[in-house]
Structures are given as structure tokens and as C-alpha cells.
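Removed from the display is one protein chain of the complex; every other protein chain stays in position.
Labels A, B and C are assigned to the chains in the order they are written; within every chain, residues are numbered from 1.
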Amino acid sequence: MANLWQKLTHHDGNGWWNLPHGPSNELNPPHEGPIGGAWFGNLWQTLTHGGVSHAGAGFYWLVGFLLAVVTLLEVWLFTVEGLGGWYIPILLILSVAKFVGVVAYFMHLRFDHRMFTYFFASAMIIGILIFTIILFVAEHAHQKPLF
Amino acid sequence: MTQAAATEHHEPVENTSTGLNSRKLMMWAFLGSDVMFFGAFIATYLVYRGKSLVGPYPSEILDIPLTSVSTFVLLMSSLAMVLGLHYVKEGQKNKGTIWILVVVVLGAIFMGFQFYEFREFAHEGLTPRTNIFGTTFFILTGIHGAHVTIGVAWMAFMAYGSHTGALRKDNALDLEIAGLYWHFVDIVWIVIFTVIYLISATDGPPPGVGPTILH
Amino acid sequence: MTTKSLKFPQAFPRPKSATGIWSWIGTVDHKRIGTMYGIVSFIWFLVGGLEALLMRAQLASAENDLIGPEAFNQLFTMHGTTMVFLVIMPLSAAFFNWLIPLQIGARDVAFPRLNALSFWIFLFGSILINFSWVTGDAPNGGWFGYAPNSGTTFNPGLGMTYWVVGLNVLGVASIAAGLNFIVTILNMRAPGMDMFKIPIFTWMTLITSVLIVLAMPVLAVAGIQLMTDRVYGTHFFNSLGGGDPVMWQHIFWLFGHPEVYILILPAMGIVSEVLPTFARKPLFGYPFVVFAGAVIAFMGWFVWSHHMFTVGLGPAANTAFSISTMLIAVPTGVKIFNWLGTLWGGNIRLNTPMLFSISFIAMFTIGGLSGVMHASPPTDAQQQDTYFIVAHFHYVLVGGALLGIFSGIYFWWPKFTGYFLNEKLGIANWALMMIGFNLQFAPMHWLGMDGMPRRIYTYAENMGWEGSNLAASIGGLILGIGILVFIFNVFYSKMNKVMAGDDPWDGRTLEWATSSPPPVHDFDVIPQVQYRDDFWFKKYPETISEYYHDDHDQAVPSGAQLDDEVEEALPVVSGGSDDHGHGAIHLPDMSYYPFILSVGIAILGAGFITNTYVVGAGVPFILWGLLGWSMEPVNDPE
Partner (left out) sequence: MHRVSKLSFPLRPALFLLVPMAIALLAACTPENNQSTFGTAGPIAKDQADLFNFIFWIAAVVFILVEGAIIYISVRYRRRSDSDKLPHQTHGNDRLEITWTIIPVLILAVIAVPTLTGIWEQQNGVPDDQGEVLNVEAIGHQWWFEFRYPNHEVVTSNELHIPVNRPVAFKLESQDVIHSFWVPKIAGKVDMVPLNDNYMWMIGDEVGEYYGQCAEFCGIAHAHMRFRVIVHTEEDFQAWITGMHTAPDAPVAGSPEASGKNLFAANCSSCHSSDTTSPGSYAREVTSQQARWNGWISDIENSGIVSAPNLTNFGQHTTIGAGLKDLNQASLEQWITDPSSIKIGTRMQKHAAVYDTADGTAKLSPAEVSDIATYLLSLKPGSAPAGAVADAGGDVDGADVFAANCTSCHSTGDNTVVGPGLAGVGDRAGSRVDGMDATMYLKESLTDPGSYIVDGFPAVMPEMGHLGTESIEALVTYLKTLK
């Protein structure tokens, strides 16, 4: 607690919200990558030649293939009857997976400086929060009919 | 190295406070801004989903197989984009140029699909003025289409640059920034495809629509 | 190394001259752009003020028929729009432009041409909106443009189309400027200046820019939707076609509340610079002021529905937004207390900038307290859309933002021009503004509590509102005279120059380290920064240990890192602009393309008001601007 406090308030604290100093080719530590935990980071570490952004054409083909598969899966789900209430959540999860795939690998966020992730993620977080609130409010915030 | 080269063509490690390239940083900040832009449009669509007072309703008009193909095309253009960037960074000029051209072509095909779709909808009686579905659908996908158009033009410019040799290994960042924009347009479509097409495709008329309000 | 690059045929030679009209049109110098922002927005300030005075004249007595309802509706719509989008935002932008590179020790902003583009788009956008006065069809649906009253069904004229298109054009300018300043502040800092050493005004600019970049797109969406409703007959907010008027309010206020902080945070930053300088003490609790600003900016996103307490969102939503609104008063209070802490024990010099800044705290506190009153939905049910609200936000925006800006004008005028603004006239200006302001807006509090709704062009004699309204109108006149005194002061001081020198106020931040006015290249040598308020501590090295050691938690940052938390010494970051090494100073060359591009955007915008072919006419200019710009090197090869 005291540490956190100091990080937040210190004159020259290198607190977590202080912005990074290093040059852009400094790697994210694998266990601290913005997406996925340690196991995920390690797995992709192997696949991506140690997490450098020049991952190789083969890697991009692989990601592209997986994205294509997910898209096919989505379209197939559309034809499947009887998913009921599961349909929308499954689709949302799949599209989030595609979204993350493109952002993390095609847009290099996974390998790039964390500052870029902060930029994009903060907008995503604020956007998702407020627009979810708006959907909720528009759907449910009405006055109780008195007669 | 001349001054022009020093300022225009950035070195891999930037001489800035954060060590990050200013233009790339700005592109990411702009993408954050665009997140709010599309977020507001998508939120509007979702708030108005299923509130059309008259038809045609999504279930009567959306063509999922067709849009699946165009979605696939746009997704593959992202792959082509990243490959193009990869080869430009490797200094393989011809491969780079070809893949960027593939992006242009796939983007143009996507635009063609969208144009075809808009025309079909208009034939079947759905315009932005028809109902609230038409309004939200056309403006959201139209704004996205405008983004794609800008992206295609930008990529064509890049392909030309790569072809003439103005875009090289040492200023591949120009392409990377354009690529970020292109990928962003793609991820917006990923959300739109799910939200407008797959999820809404079965939406019919809402319960209790009365004819008295619009005539 | 010879490199091949694309060339775009030049219609004009690239501008080179340092004087004359073309040197202004082609300029990419942040100081010149700041000056242009300042002058243009001050002119709009006079226009907006005149609109306010006309309204006050109409309301001075009951059943007055000086101005008809239609003109009155146009006046209050344009007054609000002008003051928010054409005055306070661009006046803040003038300060951003002038000061940010100077405060962070850079030679220009990160994207000088983009900066010029922002200004030109702002200029054309503002002219576009105000052109509606010439056509006699000024916007009349309120600066909030509530649907469906702003739709064509109930508002068939062109006025609201001007308004919505103009706002969209201005939005482009704001977003471009916001992106520019974010990158500038993050990337262009002088060597050694990490984020916790940048001046507080720079911090507030950064936070404001983030808000602009995230909030203006939401306004753009609202604007595009209303525009397509008006121009193409879509149904976004058309209740007859299934659109929901409440949705407009959600989207508009979703932008609108962050906008409030976009307006006030720069003024808070100015005040946070002025108070320490004139109290001759560092800002009290720097990290807390920064953090409070960031918290305000974040929480500002989750309070928008307090503008809609009477819309009927039901008790649950009202409860949630009431609580979030009250909470946002906490970081605001933290700032006020820190300012008081700054003054406490200081050696306070009551010069004009300081008078304005102290008045800022006093007036902003009143606005904040009345804000808490209508954070409570039951009391807001009586206050919403009454003059109580008018009083509240004028205390925040005039008593807050505008006093802060005037404080900044008097404070930095010597830096901008090299000479002081006259102190006696300055005090007269301040006194008249304070008397006029309070006489104008304090009575509005009880006008509101006495049930006078906003936006009414007249009122009956038996309502008991005449005295307060008359007082308010007289106050408005006095406030206006105060502004005239300011204008007189500007000319008087120009003719009777009292030269100021580089550092007239014994300043704290880097802008005082360079000459007044600064050279084109800002700094002969990019400063190396070691401390927060680096310039001050270099002047008074004996105070370093006082600042950095009087709390056991704090450590001297220079030399070896005393902070155990930092694992390794930070790499020295090299500085500023794009110049490499310490050799020759290279500034970006001038360019016409931002101007051409902004002309294209203005024509495009005008096309939505007039007809579609005009939209097409804008496209060639935009393409010309974009292509020329992208192929034009920052510097021509020598």
C-alpha cells in the first residue's frame, strides 16, 4: 500500500501510470504482455521467434488462417438452429477473438511498445463502458407508469 | 544524410522523449478517437435495433452469405496488408508492391459488394428514409464504407510509392501507419458484421407496431 | 545518400517570406498560429458578448419588445455556441499553441502543418456558423440542439443546418489539435523532463487534449446524425419515424459533459501556473493536482445524465448519476484546496494576473457549490432549465474559464509581446469584470429559484423578476465595459510600452528562460531539465533541498537516484523537435497546403448546407491539399 502510494505520488516515481521512458524496440517482458497471461505469452514467444515484431510471413499466414476459420465458424453458427440464448454471447466472444487477433498481431500491439496499447485500450475501455451504460439506460431507464 | 531525409524518413529508434515515432503515436491516438466515433454509431444502431415502425425489417432483407464473402474479403485484405508491410520492411520491393496491390484490389472488391448491397436494398425498398433500421444501417455502414474508400485510396498511393521506389525499407513506417488505419477499418467491420448482420439478421417487426404514426 | 521520393506539382512556390499576409497564411510557427487563434477567438468573444448584451437588453424589463422571440432564440443559440466552441475552446487553444512548446522546451509542436490546418479549419468553421447571420437564418434551436425541435419538421429553416455542419467542421479542427498536443507533450519534452516534471498547465493541456480526442468524435456522430436527419430525411431523432429524441440528449451530453472539462481544465492549468509564481512558492501537492485533473477527466464520462434528471429516466438511473456527479466534486475540491495551500504562507504579489487567478478560485467555488445543489435530482427538478442553472454555469465558465484565461493573458502577455499590459488599467479591467460579472449572474440564482425558466424572451410583469433582471442587465453592461477597458489596455500598452524583459514575474517554468518575445526557434539551446519547475530551481538552487527534502518521502531527483523503487537509472532521453544534435537549428518550412485543405473542408461543409454539387467542389481542394502535403518534405533540400 505504501509502495503504491509512493508510486502514485512520488516526485519522480516511476509508478505504473508514469509513462514509459525507453526506446520503442524495448521488448515487453513476456509475462507482462497486454494480452494473455504468462502461458499465453510463452506460447506465442515460441511461435513468434521470441516476440519480435518481425514475426515472419508464415506467422501472419497462420493468424490469417485462424481468423478465416473463426469467420467461417461464425457464419456456420448462423445456420445452426437451437442455440437460443447462447447465440449472441458466442458470436460476441468469437468476434472479440477476431478483434484481438487483428489488433494484437496484424497491428503489432502484442509486440509493440506498451504506450500504444495504453492509447488504444483506454479509448476502448471508456468507449465500451459508456456505450454499454447508454444501451442499458436506453433500454431500462424509464419512469414507472402510474396508470 | 540531408535534413530532408532526416526529418522525413525516420530511423528505427526515434529521437523523441518516449522513443516512439510521433506519427505512429498520433495514428494510435487517432484510432482511439475513431473508436469513440464508431462506438457511438454502433451504440445508436443497438439502441434502435428492432424499433422500426415499418418494413423492410432486417430479417427480410439481410443477405448473410453475400456479406460473409465480403467480410472474408476484407479480413484477407488485412492479411495482405501485413504481408505487404513485412516484405517492404524486408526490402523485397516487388513482393511488397504486389501485396499492397492485393490490399487495394480486395478493398475495392469489398466496396463493390457494399455498393451492390446498397443498390439491392434500395430496389427492395429500404433506404435511409424508410425506417429507423434503414437510417442506422445505411449511415453506419456508409461511414464505414467512406473509411474503406479513404483506405483504398491511401493504399493505392502506397502501392504507387512502392512501385516507384519512394516507399522503401527505411521509410516503411509510412506503410505501417497506413496499415494501422487499414486494420482498424477491418476490426470495425468485424464488429459491424457481428452486430448488424449475424445478430440482427432474424429481427422482424417489433411487437405492437401501430400504423397510425407514419403514413 | 540520395533517395527517391514522390513529387507533387506545385501550383505556387513554397512560401518563404517572414512578413506580409502570405507569411501568415503559410505559417507553421506555433507562436503565430497561437496569435491567430487568440485574435480570431477574441473577435468571436466580442460577437458572443454583444449577443449576450442584446439578450440582457431585451430581458431588462418585463414585457419588453426590443427583440422578438425568433431573434432572441437565435441570439441565445449563437451566444452559447459561440462562447463554447468559438471562444473558450480556441482561446485555450491559443494558450496551448503559444505555451506548450515553450513549457516543454521544444522548438515547435510535433506536427506544425497539422497545427496550421487546425487553425484554418477552425477559422472557416467559425465563419461558416456565423455566416448564417448574414443570411438572416441563424440557428435557433439552442446550443444543445434538442431534437425534435432541431429537426426539419419543427425547424424548417437552414439555421440549424448551419449549426450542425459548422460544429462538425470545428470538430475536425479540435480533434486534429488534440492529437497534435497529445503527441507534442509526450514526445517533444526537453531532455530530462519526465512526465512528473512537466508544468501543470502542460499536464492540463494533455488531459484536455485526451478529452477532446475522445469526446469530439461523439459530437461528430451526433452532428452527422442530426445533419442526415435534416439534409437527407433520415430518422435518427425524428420521433415521427421511430427515432428517439432522448437518444440525442444521451449522445449530445455524452459529449457535452467531457466538453465542460475541456473548457475548464485549461483555465485550471493557467491558474496553477499563476498562483505559484505570484505566491513565490511551488504548487502545493503537484501530483495531487495532476491526479485530480485526470480523475475529473475520467469521471467526467460517467455523469452526463445529470443534464437529464427531468427527462424521466426513472429513479434508479437518477440515483446512479446523482452519486457520480457528487463524487466529481471531490477532485475539484482537491484542486481548490491545493491552490489555497499554494497561497498559504506565500509572499503574495497582487498583480493583475494574480487578482484574476484568486478571483477564479472564489468564483469557481461558487459555481461548484451551486453545482452540488443540482447534483441532487429532487432540487434539480426545481432548478433544471431555470436561471439558477444559467447562474451556475456562468460562474463556472465566466467566473472560472474566462477569468482563468484573462489571468493567463495578463500573465503571459510580456512573454508574447515583450512588454507589460498596463497594471492600473488591468486592475480597472479586473474590478469592472468582477463587479459586472457578480451583478449579472448572482441575481440569476434567485431568479431561478423564483421560477424563471431559461430561454424565454420575455416575462410577465407580475412575476417579481424585474428587479433581478434589471440588475443582471446592468451587470452585463459593466462586464462589457470591463472588456472594453481590456481592449483599451491592449492598445494603450502597445503605444506606451513598458518593456518586460525575459522573466518579469520571476517565473518558474521554461518559457521564462527564453527571450520575450521568444525567437522563431524558441530556444537557442534546448534546455536540460533536472527538476520540476526547473527554471526556478536553477535560479534559486538553495531552495532545491527545501522542496525535495522537507518530507521524508521525497528525494532529490538529480544525480544518483535516491528512490529505491527505481530499479535502474533512467536513460537520458534526448530532446525536443526533430533536430539532431546540437548543431544548426532546423525549423519546418512554411506550407500552403494546410490552408488549401481547410478551404476544401470548408467548401465541403458549405455543400451540405447548400447543395450536393458544392460538396463535390470541395473534393478537388481536399485532394490537392492532401496529396501536396504528403509529398511535400518538411524542409526543402537546401
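Quick note on the criterion: a residue touches a chain if its C-beta (ideal position, glycine included) is under 8 Å from a C-beta of that chain, and two chains touch if they have at least 3 such contacts.
Small disclaimer: the values here were computed from a predicted structure and weren't measured.
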Which of C:438, C:493 or C:514 contacts the chain that the document leaves out: C:438
Contact partner of the left-out chain, one of C:53, C:372, C:585 or C:622: C:372
Residue of C:6, C:50, C:294 or C:348 in touch with the missing chain, whole complex considered: C:348
Among C:340, C:525 or C:619, residue touching the chain not depicted: C:340
Interface residues of subunit A (partner: the chain not displayed): 5, 9, 11, 142-147
Residue ranges of subunit C at the interface with the undisplayed chain: 68-70, 73, 141-142, 146, 148-149, 153-156, 239-240, 244-246, 279-282, 284-288, 310-312, 314-315, 318-319, 322-323, 326-327, 329-330, 333-334, 336-338, 340-341, 343-351, 355, 358-359, 361-362, 365-366, 369-370, 372-373, 375-382, 384-386, 420, 423, 427, 431, 434-435, 438-439, 442-443, 445-446, 449-460, 462-465, 467-468, 471, 498, 500-506, 539-540, 543, 546-548, 550-551, 553-554
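Here, only the chains that are shown with their structure count from here on.
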Comparison of A-B and A-C (more C-beta pairs in contact): A-B
Between subunit A and subunit C, centroid-to-centroid distance (C-alpha), Å: 33
Centre-of-Cα separation between subunit B and subunit A, whole angstrom: 19
Where subunit B touches two or more other chains at once, by residue number: 14, 18-20, 25, 29, 32-33, 36, 40, 47
Junction residues of subunit A - those touching two or more other chains: 19, 21-23, 115, 123, 126-127, 130, 134, 138
Residue ranges of subunit C touching subunit B (in the complex, touch as defined): 1, 3-6, 110-111, 175, 178-180, 182-183, 186-189, 193, 213-218, 220-222, 224-225, 228, 232-236, 240-244, 247, 251, 254, 573-575, 578, 580, 586, 588, 627, 630, 633-638
Interfacial residue positions of subunit A with respect to subunit B in the complex: 19-26, 54, 56-57, 60-61, 63-64, 67-68, 71, 74-75, 77-78, 87-88, 91-92, 94-95, 98-99, 102-103, 105-108, 113, 115-116, 119-120, 122-124, 126-128, 130-131, 134-135, 138-139
Of all residues in subunit B, those that touch subunit C in their complex: 1-9, 14-20, 22-23, 25-26, 29-30, 32-34, 36-37, 40-41, 44, 47-48, 51-53, 128-129, 131-132, 134-136, 138-139, 143, 157, 160-161, 164-166, 168, 170, 213-214
